[in-house]
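A single protein chain has been omitted; all remaining protein chains appear in their positions.
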Amino acid sequence: MIPSATLFGLAGAALVGIGLYGFLAHAHLLRRLLSFNVLGSGVFLMFGAAAWRSPWIGADAVPHALIITGIVVKLAGSALAIALLVQLARATRRAALPEDEGRPP
Amino acid sequence: MNLVIGPLLPFVALAWPLLLGLGAAWPAWRERALWVLPAAPLPALLLAIAWPEGSTTAPALLLGTVLVLNAPGRLLLGMVAVIWLAAGIFALGYFRAPRKPAVFAGFWCLTLSGNLGVMLAADVATFYVAFAAVSFAAYWLVVHDGSARALMAGRVYLVLALLGEALLLVGLLLGVAAADSLSIAAVAASLSEAPLALTCLILGFGLKAGMVPLHMWLPLAHPAAPTPASAALSGAIVKAGIIGLIRFLPEDAGLWTTGLILLGLVGAYGGVVAGLLQRNAKAVLAYSTVSQMGLVLAVLGAGLTTEAALYAAHHGFAKAALFLGVGVLAATGRRALPWVLALAALPALSIAGAPLLGGALVKAAIKPGFAGWLEWAVALSATGTALLLARALWLAVRGRADAADARPAPLLWAPWAGLILVALALPWFLLASFSTLTPGYVLGLASLWDATWPLLLAALLAAPFLRLRPRVPALPEGDLVVPLGAAASAAMHTLRRLPEPTGPHLALPGATRGKAVLAALEAALLPWRRGGLLAAALVLALAWSLAG
Amino acid sequence: MTAVLPVLILATSLVPALLIFWLPERAWRARAWLNLGGAAVKILLVVFLMVEVANGVTHEARLDLAPGLYLLLRVDALTLLFVSLSAFLWLMTTIYAIAYLGDGPNLSRFFGFFSLCVAATTGLALAGTLITFFIFFELLTLTTWPLVVHKEDAKSVKAGRLYLAYSLPGSAALLVAIIWLESATGPVIFAEPGDLRVLSDASLMAIFALFALGVGVKAALFPLHGWLPEAMAAPAPVSALLHAVAVVKAGAFGIVRLIYDVFGIALTAELGVGLPLALLAAFTILWGSLRALQQTEVKKRLAFSTVSQVSYIILGAALAGPYAVIGGLVHLVHQGLMKITLFFCAGLYDERAGITRIDQLDGIGRRMPMTSICFTIGAMGMIGIPPVAGFVSKFYLGLGGLQAGEPWVVGVLAASALLNAGYFLPMLYRIWFGVAPADAPQADERSLGMLVPAVATAAASLAAGLFAGAAISPLAWASLIAAGYLP
Partner (left out) sequence: MTTLLLSLPVALPLLAALLAVAASRQAAGLAMATGFLVLGLSVWLAFEVAAAGPITIALGGWEAPLGIVLRADGLGAGFLVVSAMVMAVVLVAAQPSFEDQGQESRAGFAFWPLALLLFAGLNTAFLSRDLFNLFVALELLTLSAIALVAIEGKAGSVTAALRYMVFALLGSVLFLLGAALAYAAHATLDIGLLAQVELGWPMAAALALMTMGLAIKTALFPFHAWLPPAHAGAPAPASAMLSALVPKASFVILLRLWFDLAPELASPLLLAVLGGLGAVAVIHGSLLAIGQDRLKLIIAYSTVAQLGYLFLVFPLAGGAGGAQPWSAGAWTAASFHAFAHMLAKAAMFLAAGLFLRAVGHDRLEGLRGLARAMPIACFAFGLSAISLMGLPLSGGFTAKYLLLTSAFASGQWGWGLVLVAGGLLAAIYLFRPLNLMFSKEGAAASLTPVPRWEQVLPLLLALAAVLLGLFSAGPFAFLQIGRPGAAAEGLLP
């Protein structure tokens, strides 16, 4: 049986991989942002998995605190990104950076 | 530190003309500036006549100036002073409405100071400075009247003077380096070991003294200058070259012993031939100077230094008198002409070595230097001299005043007559101390004959000419200068028109293309996908290398 | 040993500079007093320091920047030769510039940078280490640039660009050379540079070449001289500064320091780097003269003449014989005096008669006699006609060449003298004997502020030659310096 920590770690890694792919592959910024959130979640999952020490000690509390802080930070980042994206879409009727669509910047 | 160690008078003699020259520029004195001319050489005259031999030093001046008063220098110093004095007095009568008198007086004084300086200088730097002063300042005397002819003559004079200075500088530098001393005596002693230095010096001095083929400036410049200045130029200034040779020639001049004699004789005869083909009295006289200086060079080559000085001094007085004579004749009407002409002929005869005149003595003095065919050649040159000077007088008479009863003013004839007197008489007093002969020798029958036959020969040769009056082809003044000058100015023209290198450029070749390439690269880095992949690749590479 | 004097002598131009920047444009009186006061105090200090140095007292000041990097100001005989020249010429140029620029625009900026420039020159002369030298050398470049572009017209701006385009790569080469050297030997203090032998011969040669390249730009050594003639677009006082007081002098001074205080005569000879430099200098002498001959503008001709003349200094330094050193060093002063005279006069011609081309000089001697006399003296000095100072330099250089076993030097000197005559005499001829055309513009020289400096420097060039043997002449001082360098 795979220990749950390892499972969480592997799942996190998978999420990182999927998120990274999406982050790189999509030109549409909203998709890209969503991918980034997947990526971030993967990182947090891995972080959480790293908190597991041993059955006797249980989980380390520090990563949990850090993950919560991280989620707040990511939330703020995403909010700012969405705000900017909305503004871009209003101004240019596009939701992608020009160079990613092959337009001149 | 003492400013001057030794007697002050030699310095005063040099500085006094300069002070007068500067004073002449003072606005209030400008109009009457010419009056300083006769006063300028007086201290030098005193120095030459009445001062004991010896040297004096001013360490702060130039590279440490040393002046020396000794036999050949003293004689030539006196000659210079007397000629400039006479010419100065003459100038007062000559210039009725002088053009820029202050400028003329200023450069007159500067030239004089330099001319005196070369006779006194005992160190190389002072000599060089004085030589340059006399060379360059004299330019203003040559071009004084501002005519196209004078300016042209001046240009030739200047170019050659510069060439002379350059030769002199090289020669002096080589000499000083060989001797490791600034003293002229030391340099002279080491010159026999430094043939290149000697050559440069001889050429440089020879140029000033009218040595063939560097004589071209002389027949141009001397006639172009106002008459008093011509007298100074031909009488005194050319002697700057002679004193240079006297001071610097080593005991053993090697090949130049022969060289000087040969070049001298070429000059002695060539000057006669070229001079006879001239149409201007002063030009003829200038060629006569070339010819006479040729003889002096030959004498120097023969090693008779003091005799050469004596000969040169006599020539200076007589030639200056002849030049002034041209001026005097020009102010003389038909009525007074015979007397004036008779007097004017005296220095001519003296230079030609007519018996009992001063010239006969100096010619006798130089005779021991030559033997064999050289003796004949030297003696025969007197015939040429006689012919040449006769032609000069002939031309001068043709230029006499139009008014029949015109008489030269005392300011004109007095200095002239004085110079004639000195020329005729002085050798009698100096012969004993400047040569191995005594005046009694020239009174001997043999030497009287030696002095007479060339003149008789000259008369014989001249007779057919006087009768037939053939047309003589004219030779341009300065002979060689015509082709050489054309070549020189063509060369200068070419130099100036050489294609100029293009100026510095700031634009780089290919800048536009480079800019486009960079911009393309930058645009390629902008799309996110590439950046992200690059980052991922680098992370992997780094992780691998760090873990390994 | 005190630190006050070196700092003070630097401050005499630095402090006025900093104050002048903040003066309003109209405060020309305050500006003039600040400048002249600074210059006067500086001259007094220089005189005092000369006595001190002659008595063997050392003055130095030190400011640490980082370990191994410090500013060292130190007064030695060579320093004073340069400082005294620049102090005297600064005073003259300031007087001249005040009259020349009149009430033109941007004067506070101009005089501020002008004084800064002199401060940089002073610092460069006082520099006791290589890096100090470099720092002031670079400061000089920077402070000169606003002066070159002062007129703000297209020509000046182009000249400024060119100046930097030459100078900055030069400084970069210099910096590389210095750091290369110092990274092996530690900080190089002049006259006690430590053991350079830790580097290989090839490295030392490369360092020498880079260094010569770096300072050669300022000294207008062929083929690095292109900026100098273009910089003539600047106002006349700036030309004076470039050609006589500061910039090209700084380059030549750098070469002297390089050979005598960094490498030393022995090592220079051992490496065999002196001769190529001497040959290059000789070529520059001839090249500059030839190019001068081709020019039709007064200032350009003078500029190429500088190219030629400054290389005399380098030639002297590179030959490294006793007389050659003296000749080179004394020419540092003599060239400055003579060339500044010529530029003062050129400025007068330009400003008072509108003359910029040589063919306009016809007959100007009659209308501007004092100016023309000064010009003549300067020109004669350049040709080497005694007793103007130039002949003394040439005399020693020639002797030095022979002493060093390089007789070709004499030939170069003679050829250069003839070439100099070839381009100066026609100018003099036009000035004195040309006939002014009927439509020549009005000309007069009633500007005491411009005339007096010209007369003073002309008189100084004459006196420096005439009294070369005096105990306090440039020649005497140069001999003193040379004696210190020679074994």
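Letters A, B and C name the chains as they come in the text, with residue numbers starting at 1 for each one.
To be clear about the criterion, a contact is a pair of C-beta atoms (placed from the backbone, for glycine too) under 8 Å apart; a residue touches a chain by one contact, two chains touch by 3 or more.
Quantities reported herein were computed from a predicted structural model and do not represent experimental measurements.
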| item | value |
| --- | --- |
| Contact list for the unshown chain, restricted to visible chains | A, B, C |
| Chain not shown: contacting residue from C:187, C:229 or C:363 | C:187 |
| Selected residue (touches chain absent from view) among C:10, C:131 or C:307 | C:131 |
| Chain not shown, touching residues in chain C | 63-69, 105-106, 109, 131, 134-135, 138-139, 142, 146, 149, 152-154, 156-157, 160-161, 164, 168-169, 171-172, 175-176, 179-180, 182-184, 186-187 |
| In chain A, positions touching the absent partner | 16, 23, 29, 32, 36, 39-40, 43, 46-47, 49-50, 53, 60, 62-63, 66, 69-70, 73, 76-77, 80-81, 84-85, 87-88, 91-92, 97-98, 105 |
| Residues from chain B at the interface with the omitted partner, ascending | 514-515, 518-519, 521-522, 525-526, 528, 531-532, 534-535, 538-543, 545-548 |
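Assume only the chains that are shown with their structure count from here on.
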| item | value |
| --- | --- |
| Where chain A touches two or more other chains at once, by residue number | none |
| Residue numbers of chain B (touch at least two other chains) | none |
| Chain B-touching residues of chain A, taken from the complex the two chains share | 20, 23-25, 97, 99-100, 104-105 |
| Of all residues in chain C, those that touch chain B in their complex | 161-162, 165-166, 226-227, 230, 290-291, 293-294, 380, 383-387, 391-392, 394-395, 398-399, 402-403, 407, 410-411, 413-414, 417-418, 421-422, 425, 429, 433, 465-471, 473, 475 |
| Chain B to chain A touching residues, read off their complex | 523, 526-529, 532-533, 536 |
